[in-house]
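Excluded from the complex is one protein chain; the other protein chains are retained at their positions.
Here is chain A:
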Amino acid sequence: MNYNWDWSVFFKSTGIGSEIYLDWFIAGLGWTIALSLSAWVIALLLGTVLGVMRTLPGRFAARAATVYVELFRNVPLLVQLFIWYFIVPDWLPEKIELWFKQDLHPATSAFISVTVCLGLFTAARVCEQVRTGIQALPRGQSMAAYALGLRLPQVYRKVLLPQAFRIIIPPLTSEFLNVFKNSSVASLIGLMELLAQTKQTAEFTANLFEAFTLATVIYFVLNMGLMLVMRTVEKRVRVPGLIALGGK
């Protein structure tokens, strides 16, 4: 292949003010991070609630959570995004619909749609991991907690969840990274996150290879960094003998 790489393209002016193309990538990275972290907060909170529901003695809660998981796990993420962005706003009361479509900045309404979509989608996956973590604990743990007089919410908060989360840190980490990677679907509804900025740079400059190489490097470094952070978290919350006991 005969291609003249030109890395200086990122420092060239975009023609808009004093902006250079690198600024687009930085802005895009900002959106990607904001989007992913917001979606992760939703996923972690909702996924934990759903995961707990799936382990509760009552049948209704467990079934409801199962239906949720199957629904959100078996429909492609992109289809879900289009539903949240194009269809759901039409179902809202008229005032909210107009506010969402007209008053909000287009970037804001796209941001809300993607955050909700990605958060709810990932929650289904977090739910399954939380459930697995809880079910991996010996049954005697909850028995001992109840035997001391703790009530159900206390049993989960103080005894089951702290152990379950420690067990599932590795799969949760990969889910966390997936959120960052999946956030690139936002580019399809016009949110100028990292991938959208990459495509735009490629179109403006015709330096397609450089633009996508930079995007690849940024995603890679970002995810590697997150993985290292999660490893540190895992080490810091490690408790002597916990995993061994979990397998008993």
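Note that contacts are C-beta pairs under 8 Å (C-beta built on N, C-alpha and C of every residue); 3 or more make two chains touch, one makes a residue touch a chain; residues count from 1.
The working rule: contacts and distances are computed from a predicted model.
When the unshown chain is looked up in UniProt, the name that turns up among "FecR family protein", "Amino acid ABC transporter ATP-binding protein", "Protein-glutamine gamma-glutamyltransferase" or "Fe-S cluster assembly ATPase SufC" is "Amino acid ABC transporter ATP-binding protein". Among A:P106, A:P162 or A:G225, only A:P162 touches the chain that is left out of the view. From the options A:G140, A:P170 or A:G225, the residue with contact to the chain not on display is A:G140. Only one of A:L150, A:L188 or A:M230 touches the chain withheld from this view, namely A:L150. Residues touching the missing chain, restricted to chain A, are 138, 140-141, 143-151, 154, 158-159, 162-163, 166, 239-242, 244-246, 248 (touch as defined at the top).
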